[in-house]
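Shown here: the complex without one of its protein chains, the others still in place.
The block that comes next holds subunit A.
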Amino acid sequence: MEKTYTVSVFTENSIGMMNRITIIFTRRHLNIDSITASESEIKGVFRYTIVLRTSREQVDKVVGQLEKLIDVFKAFVHEDSEIVHQEIALYKIRTETLTNGDVEKVIREHHARILTVDPKFMVIEKTGHVEETQLLFENLQPYGVLEFVRSGRVAVTKPMKELSAYLEEL
């Protein structure tokens, strides 16, 4: 059965790492919904967060092959219930639409915030799950959204075991 899975991969910061990781998904004909990368709580250790829809069996095999990469410390697979995850979205709209009181109401209701206001345009920011950022997008659309962008998922796990504990095991 297909389901959304989040894969966390901890790696060295080496050239081509993103490519090495994505090749493994490509080979199994798996499409990645989102991918993000940044340095983790340990200096020099990078964390990739990859979201995809597939079966548990496939994703477990992918994790096995990710861990086989020389520069990968450890890879984990999580279901949505095992993580706290978030995405960020930015919306660019015309400043003049603010004169319409409804836009302010929409922003307020969605707990979004205004990042910047230029005489011509303003940028709204909203963090949340896809459904939430998507809903704001739909509610702003009647006023004209000039640009809309959403980041990939970032996630931390609910279990308390720290990465450094895994690294010590290695």
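Heads up, the rule we're going with is that a contact is a pair of C-beta atoms (placed from the backbone, for glycine too) under 8 Å apart; a residue touches a chain by one contact, two chains touch by 3 or more; residues count from 1.
Basically, contacts and distances are computed from a predicted model.
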Out of "Alpha-E domain-containing protein", "Acyl carrier protein", "Acetolactate synthase" or "Hydrogenase 4 membrane component (E)", the chain not pictured bears the UniProt name "Acetolactate synthase"
Which of A:3, A:27 or A:113 contacts the chain that the document leaves out
A:27
Of the candidates A:7, A:51 or A:72, the residue in contact with the absent chain is A:72
Touching the hidden chain in the full complex, which residues of subunit A are there? Just list them.
11-12, 14-16, 19-20, 23, 27, 61, 64-65, 67-68, 70-73, 167, 170
